[in-house]
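Removed: one protein chain of the complex. Kept in place: all other protein chains.
As written, the chain order gives the labels A, B, C, D and E, with residue 1 at the start of each chain.
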């Protein structure tokens, strides 16, 4: 099975980091290809970055048809709906994946994300998926995405402090880490705080395996109907 | 990996049927044990049957600690919350599993279940999971659970007719089959109607593999806190 | 008029306590029978206890057909839906009763219950009844159910402190006491805090009188349709 | 016990009709006083009539302090919130009363009211009480309020037809009659259609007895805080 | 264009204040007529005052048909629905106007109003308009309406303090001032706190110009159907 894992920002070191996390969760026999677009924002922090990464993200999916499932490895689930029009292979966002799993192992979870500017987009997604009823609160740790890549930053500390508050103030029973770049921290933080801490990258890889394993395809009726062939050719001219 | 699949009703032929469906979805290396309680209702159709199957269902989980995940193979997701208190292994209901997957391959799905008396319990679950926003309608086909086991019944026909209505009237983009006993019909109905048709048993097995594969555990904080040991001993005396 | 008041746990002293509270609210001419099942959990604190008390609770209803209404005297409203399938006499949960009344004398109320593990089940009920919009917050006092029976515990103090917080932080205009065992404390706490404090047992008795007085019956259509006679005979064999 | 039943419109024959229905539900020892304001609309059909009946309704409450509970006998629950500021005796709207009871004997109910212009106000109330989740649909029968008073009108027929549709199309398990003037029709329509049919007047009387019997008072904190004495004196000058 | 701005309370100095604010927002060519009823409450603080101001408010609209739009200049949007039955000219409440604009320049706003007793009515309106999802919190500053008119009161200080809390605790991105009497404070508070601060009077005037400019009329179908002519004549006899 081949899973295409797309980091929609253009920071290659983050793509490597995500690829490794994805591989760590993959079953034997699952092939992970982690890629990122060439053009677009270096990090995705809020609505504007999301919007400007879409063309690169979607073209990456279009140019890589040879896969069994697609993972969008940005916690905003950037372009999820558009991607589902473009291919009928399962497309899974890492935010979505973590929310679905968290709602099956806890009554209520909190999300700990990067910057305050990202919070409304995540709340918006949760409402759209229906899972906002299961989310106690979306918290920002005021850690910038690329800070997570810097050795010596106190990112882990800030995130841990926010988890402590989520347990004390929100009665959160589980934590979802709200950024692809936090992929490596989950196990350690779970041990420290004594509750499940979910990372979206590993969750999404496992969901992708599950859905591809069942032969599931995205519906072609209604909102995910594929764009007409000529429109597609106009948008992504061959070459 | 060992998955305990529990049919909470006492009809052994249905347990066999469910076990086969589960096995068909299992990855190589996954061991499926399909069981049912000895005492309790022969079919689960509505609130009363659900309630009366709980003691048997929970005792079955208690007596089978040697597994990596538990699937509750009744579409009402009977006893899901209670089971999550009893074990920290992932516990997945087949209704829940199908709803989560359906919401990732369609904007809106409809459920086709057995009798009208089961509809409110399913709507209640959907609301509780948060996924009712993604469900266009829960429809009854007026097929009794055990009728699904009878060769020569026109169960398949009634279900297919109801799927037709779901597409025409609800603008459903995918269909969830609302009974464990419908497990074998999904592929065929999907082909007939040209949209994804999900069966909860196979969905739940794949989710169980995914969650156990990630080493996920149900939270022990808050609502799923385990009962104190002495209470457990009082309820399930050894022997 | 005869009202069957069922304490679904097996602690007889608590049943006495509940019976006295019920009697204090009953009109002249109303006969209160307070009973508890023989087998099952000694207290109901969370989902698991709820589930394990259901068989005893429902059998108690089945064996006591000679009544005009049934009160389920556990604040989780254990087995309410199943009970409504089993009899068409009005069945009222004490949680439900208190919520309905509280919503008619305040814009917003808070609930003060026992342990944190019970909170999600109560929130779930409130959502199901629709009344969560009227509930500011469900608070736990960290008083165990049986502690309420112990003279010398500081249960009352903890509950009062939590009521103070509900007024200050939640802008609660009324308080609902979230456990049948708190039945005796309402009047005193209301005087202390200067707002209505509702106890579910007395509320439910009055609702039961009102509904039986109007000759109301639970609907037999849809979700509360009675189980077929042969199923009932199989589940509750005569004797 | 004294219950003040106020018909907020000025049609005395309707007040008589309502008074008789109220009396039929009252317990021995309950005294019913049915009154209506002298000035204001002759029937209440929609937002404008509601608004213009408020001054008369509230003055009636102010001039009749000698009662144990107040029933507002218009299905729009006209002025309910304002009335609760004016007195701390329980104030119950007949719409509200019927909705609360209906939600305890059915999973879902439909309302059959008079004119289409009244539907949004009722939906608004249901949403406000939280009970819209339990209401399948508010239906108009296109019977004007005062037509209900006219012998020989085909009002009963139109209402019955609408109940038939509510069962067939909405899967309603119970029916709420949406006008005080329908008070006498409930028993007969229930027998005809085989499901509970609730009339708000009798429901409200029983709720009033229950609440007054428990000594319940409306909260004086927050939204129902009483107007300052001098404001009251300015609005309702003595005499 | 003529806009009728009605202050539904009877305090003429406040009407002047509102009229000036309205004029400050009006386009050249827009004529503002600010009026108040002769009879009714001197300030509107909560449900009772709202109810008692309705007759005066509606009569004022009825007696002033020569206008292109109506603004109801009380933040409770007193009588909005009834007014829309009475005229098909656009009728805009100042609360409503501010909420709609705030939801187009922020993800989430908080409201800072006068007294705690007014909070539930505002929450109720927000829910009814659908915009409660966009409101982080309705806060009371414990400033009485008429205190806003008194030079030397520390009203501004209390309001500013509450805005500070809204930013810190609610993550509010914009503030809506919850009283017509706060009309003059918005610009100054916006500068102080560095976020948009909206005043309903100016918002409503601009919305009224926009709607009248487009020739919009309130629907005459359904809930806003006009009262029959004879009913109107009975309620507002000529003279």
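Keep in mind that, in the parts below, a contact is a pair of C-beta atoms (placed from the backbone, for glycine too) under 8 Å apart; a residue touches a chain by one contact, two chains touch by 3 or more.
As the structure is a prediction and not an experimental result, all values here were calculated from the model.
Asker: Out of all the chains shown, which come into contact with the hidden one?
Answerer: The undisplayed chain, in the complete complex, is in contact with A, B, D, E.
Asker: Any idea which of E:7, E:43 or E:103 touches the chain not displayed?
Answerer: E:103
Asker: Touching the absent chain: which residues on chain E qualify?
Answerer: 25, 27, 84, 90, 92, 96, 100-101, 103-108, 129-134, 167, 171, 173-174, 194-196, 198, 202-203, 206-207, 209-211, 213-214, 216-224
Asker: On chain A, where is the contact patch with the chain that was removed from view?
Answerer: 40-42, 46-52, 54-55, 58, 79, 81-82, 84-86, 116-121, 124, 127-128, 222-227, 231, 234-235
Asker: Across the whole complex, list the residues on chain D that are touched by the chain not included here.
Answerer: So the residues of chain D touching the unseen chain are 116, 119-120, 127.
Throughout what follows, only the chains that are shown with their structure count from here on.
Asker: For A-B, which listed pair, D-E, C-D or B-C, repeats its interface with over half of the contact pairs the same?
Answerer: Comparing each option in D-E, C-D or B-C with A-B, the repeat is C-D.
Asker: Copies chain D, chain E: same or different interface, half of numbers shared as the threshold?
Answerer: same
Asker: For the Cα fit of chain B against chain C, please give the angle of the superposing rotation, nearest 5 degrees.
Answerer: Rounded to 5 degrees, the superposing rotation is 180 degrees.
Asker: Where does chain B touch two or more other chains at once, residue-wise?
Answerer: Residues 84, 116, 119-120, 127, 222-224 of chain B each touch two or more of the other chains.
Asker: When you check every pair of chains, which ones turn out to touch?
Answerer: Between chains, contact exists in these pairs: A-B, A-C, A-E, B-C, B-D, C-D, C-E, D-E.
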